[in-house]
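What you see is the complex with one protein chain gone and the rest in place.
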Amino acid sequence: MLTVALDIVTTAALLFIISSGLLIVFGVMKIINFAHAAFVTVGAYATLVGARLGLPWILVLPLAFVTGAICGALTEAIIVRWLYRRPLDAILATWGLGIVIGQIVTLIFGREVQFVQAPITGTVDLLGVDYSAYRIVMIGAAVIVALVFTTLLNGTRLGLSTRAVIMNEMLAQGLGVDSSRVRLITFAIGSGLAALSGALITPLSSVDPNMGLPWLISAFMLVMVSGGSLMTLAVSSLMLGGLQVIVSTFVNPILGGLTIAICAAIVLRIRPEGFARA
Amino acid sequence: MPEVRQFSQLAPAPLGLSAKWWMVPLAVVIVGSIALAPLVLDTYMVNILIRAFFVAIAAITVDIVWGYCGTLTFGQSAFFGIGVYALAIIFTEYGFGSWQALFAMGTSVVVAAGVGALTGWLSFYPGSTPLYASIVSLVVPIVLVQILYSGGTFTGSSSGLVGFETFDLELESWFRLAGLSLAAVAVVALIIMRSDTGRLLKALRDNDERCSYLGINTSRYRIIVLVLTAIIASLAGFGYAAFGAVAAPENAGFTFGTRLIIMVALGGRGTIIGAIVGALSIEVASAYLSGSLPYVWELIIGIALIAVILAFPDGLLGAVGRLGRGILPSKASATTQLRPVATADTGPAGSEVAMKVTGLGKHFGSLSVLDGVTFEAKRSELLSLVGPNGAGKTTLIRCLSDGRERSTGFVAIAGHAIDRLPPDRVVQFGLGRKFQAASVFETLTVAECLRVARTHRARPSPVSTSTVLELPAAAIAVVERSGLSDRLGEEARNLSHGLKQALELAMVLALEPEVLLLDEPTAGLTRAERQAFADILTSLASRDRLCILLVEHDLDFVREISSRIIVLHQGKIALDGSVQEVVDSSLVREIYTGQQAAACGAEP
Amino acid sequence: MISRALLVSLALVAASGSALAADPIKIGVPVGLSGANSVVAPSVVQSAELAVDEINAKGGVLGRQLTLDVADDASGAAGAQKAFDALVFQKKVNVLISMETSAARNAGLPIVARGKTPFIYTSFYEGRSCSPYLYVNAWVPEQQVPPIVDYFNKEKKATKYFLIGSDYAFGRGMLSFTKAYVEKTGGKVVGEEYLPMDGSDWTPIISKLKASGADAIITSTAGGAPNVTLTKQLRAAGVSLPYGNLAVDEGTAKSMGADAAGIYISASYVTGIDSPANKKFLAAMSKKFGADLKTPNDLSVPEYEGVYAYKAAVEKAGSTDSQKVLAALSEVSVEGPRGTIRMDKQRHAPLTMYLGQVQSDGSVKVIQSFPNVDPGAQCPPKS
Partner (left out) sequence: MTPVLEVEGLASGYGTSEVISDVSFTLAQSEVLAIVGKNGMGKTSLLKAVLGFLPAWRGNIRFAGRDVTRLPPHLKRRLGLVYVPQEHALFQELTIRDNLRLGLLSDGDFGAMLEKVGHWFPVLTQRLQQRAGTLSGGEQKMLIVARALMAKPTVLLLDEVTEGLQPSLVDRLSEVLKRFRQDNGTSMVVVEQHLPFVLGIAGNYLVFKRGEIVDGARVDAEAAERIEAHMRI
């Protein structure tokens, strides 16, 4: 039973880490970035390069973040900027970008599965259950991500400007906030976060050009359901992620794989604002 | 015999006429080339094209759902897959034969229709967003593919189904069969999309809200479209599997769904031909390129998609088309005759009290925007609603026209309580609402906009474009008065602000409403236009005995035309009386020139 | 179009004149250059190239040179249909010799039948694929599973097995056979779990495994990513039970490094086979490809032997005529790195199987070998 609990929490943590970048982008510009999966992949490959250069893990993570952020910034400036009034087209264009990035990665690193050694291996004993140490670490990582971005959003000038733009762009501009700059930065941070999550899951997953894709739909659904706040994202990750684990454990994993998508669709049908303000 | 007025178009329609004669040879050419092509092409090309034809049919359905109705759908692949597997499973289980074939086809149609209906029910409901519809369309293929994977030998799991016996036709016959069915689907689609029904679909895409305020149940139309396209797509899949003798999960998957979208996006959304061009060119090109350079090919596709979305949102064909339009004179739809309908005698019929509002309130959490609003309005009354910004005027209008808006209180339109009904139902009680910013169908012509407005009175034909447009006298009056009558063939987006306002008013009047709600109709109009508007409104009240509720900032205008004024302040009715009363009221003066009105809560 | 028409007629002329000893024998290789198989595909192509070079160097077949036509099947049915169309109808190859996913193979079969082209399938698979045009020189469950299970039963005293797989034909096919075999040999299957092919989070399954009290695991996932994620997560969860992996090839195991250490694999080929033929083969490979060499493996070596099998069949038949070649294929045998292969059991081949264990340096140590394991009945009489 305790294992199931741990599975739920750690799964939720992973989902939260991977979705947060998508959420931040969606929250600020109401754009769904279908290249998110590609950025996750980019992050993983950045980790690979870092590891090959022999960088310590503590440096690899920022490397991944920065790489993703740069990709994100370019994406915003070249593609997304022109599509704010066409959100559906933005989905398509970013999907196209996802294809492009995937192929570029393939052309550079080849199609084969790559490997990164986990920084933390083995298991820890929690109340009699020995459990994957790295997954436990993921809980911490999720909490850190949450804290960092809450403080960034609530504690800093940039965060203040960002919230201002979210709430009332015109007023913000009138007060001297350069909203297009805020957008650029936000998109960069969101993409960086995607890449960071890519780096964080490498020890649990393979590194290959499509590794991000399986996560995309779940992340997308969670963001839709949580409507834009990190808090509600955490909630929905716990609820839907938990449901996924429960279904996988007690019914079957294949159905489990569909849980998030189906539940999210139903939740949104009944309650279009999802878990937001719930 | 009602009189018939004939209006000549801006551009006489040489193309419109010529459209007739070149159709025939074109058809001959198409059928001919489909018949002869397999003799000329090599076997490989023929094979590729046969599959491409079936895929193109699926692409057309995507084009209809997305390009015409505005829902970005990833889900058509699922319906295609249903067709594929219906055939494969039934032929595998029961062998091949005529009854099995019919059974399989029936199954694919029924299942596709069912899934389509379910998807539609999930995706489209009053207040659903296009994004949500896309989400659902995303889930459908994903779920279906998982089902196929875990279906064991029944569905063949990842290996798909193979080795079942199927129609044994010559390659040439397959080619002709596929080619002709594609041509057939394309022609039917073109006819429908150019018919009045097609225009209605475009209207849904352009402005869903306006549609529902014209009494159209938009969700129902969208669901019907989805079900029909689902069936077509499943039949395409049926043919695909019948030819290939293979069923594979990819045929149903989300990736194939996106590929269909890419085809339509590149070819040109909202143009059936674009979908075909996109599908065929991508299928053929990939057949030649993907084999030798798989990654570069994918790369090209991705870049092309991005480029097209950014540079030519309406696809390559659209871009070409725009070029073409630059050279050729704009195509004008066949001349439209306006004919007045004998409107129900507005005399004693209908209760004198046209609108009854009691204790209406609207609250957001603790903050209340409207509170205890109570009034009655009779027919022939021209009632103006004034008040400073944020007094709640527009909110009140919304609460009167959409049953789901208000928090408390009772509203009856022409004697019908509106309960919690959505706008399209409330409108059918005899309510017409004109929005603040002119809300028309940008890509439709004036005549088409007006026709859409008549939908609930005259069912649009699915095949033809009627040349006669029946409108109530009031609407015709507006059309003539505003000069729209000379521009019936013009696309609404090319109209001046004033003409758009007039067009929207005419559209609302085409509903033959008993109660007319107008939100700042004169904002941004020229003096002349405002004068015209004033006359129209007064005559609507006096001659057509409409009950008009007008939200207006411009107090000169209000004083000029109103028979009665309601002053709204901070969500409450501050005063309800004749123009004189209001003009003389110090309270109103105070409200307008600033001082906090001590007695602002006072009910009249 | 007209110009194409001309080309076609020319092509036909050329075809009709195929008696000319000059023009080459075309071998079609539809293979997953992209998609799931793209990891192993390069090694497959390499061994095909080596075989063709060697044969051509020795004067070809019936005095005709061999040429290769490689086409990408995207590791799936849809791609395979295009690839097979291209090879059979456009390139008009004389034979298809390739390693592919089951989906791709199945999609190809009807086309092969329409084109009446022999098809030598060189990939291990879940079995029971039966077409007059299809020959298979790689293993099926009947050959691969017993070595591992027997070994676990005997040496590890395993009685409670836990089976994990990807939810697709190979995964389910292998494990359903494994289950039957385990139960037949007196063991018990305490759990059988699948994850979608693109699934990457095995957590709930691993938790179940740990709860099940199993004393041996046998996995059969899709090659590549799922295989890796599962192994990594098993290790991360501290699972150290005897672990038989039906889907990991030597190369992948090598690159997985420490995580793969201890895994048991059962294969008809491992680089460690100590035979002159294998040594010669490996030498030739590294000579030809040097640094670009992709480690030969259980999927690439059969390709090499497949080409030789075709050579033998054509020479026996004295022509490239499909029917004659198809008849000959079951009679000829090939001396290859894996030993003597003859596809005479319902167009499948008895094979020598090797039970190996992955060492911490990634190499595979052969623990035991099982000569001439019979493929069993792969073409059950149609009911």
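Annotations for the structure displayed:
Each chain gets a letter, A, B and C, in the order it is written, and its residues are counted from 1.
In this text, a contact is a pair of C-beta atoms (placed from the backbone, for glycine too) under 8 Å apart; a residue touches a chain by one contact, two chains touch by 3 or more.
All figures in this text were calculated on a predicted structure; none of them were measured in a lab.
Note on the chain not shown: across the whole complex it touches A, B. Annotation: of B:355, B:412 or B:525, B:525 touches the absent chain (contact as defined above). Within the complete assembly, B:388 is the residue of B:151, B:361, B:388 or B:577 that touches the hidden chain. The chain not shown here touches chain B at positions 388-390, 437, 495-498, 500, 520, 523-525, 527, 552-555, 559, 570, 582-583, 588-589, 592-596. Residues of chain A in contact with the chain left out of this view: 157, 160-161, 163-164, 167-168, 170-179.
Heads up, the rule we're going with is that only the chains that are shown with their structure count from here on.
With each centre defined as the average position of its C-alpha atoms, the distance from chain B to chain C rounds to 53 Å. Looking at chain B, one finds that residues 146, 149-150, 295, 298 touch two or more other chains.
The set of chain A residues that touch two or more partner chains comprises 254, 257. Within the complex formed with chain C, the residues of chain B that make contact are 37, 40-45, 47-48, 51, 146, 149-150, 152, 156-163, 244-251, 256, 286-287, 290-292, 294-295, 298. Interface residues of chain A, counted against chain B in their complex, comprise 32, 79, 82-83, 86-89, 91-93, 95-100, 102-104, 106-107, 217, 220-221, 224, 254, 257-258, 261-262, 264-265, 268-269, 272. Taken in their complex, chain C has these residues touching chain A: 34, 38-39, 167, 193-196, 198-201, 203-205, 207-208, 210-211, 224-225, 228-229, 232-233, 235-238, 252, 255-259.
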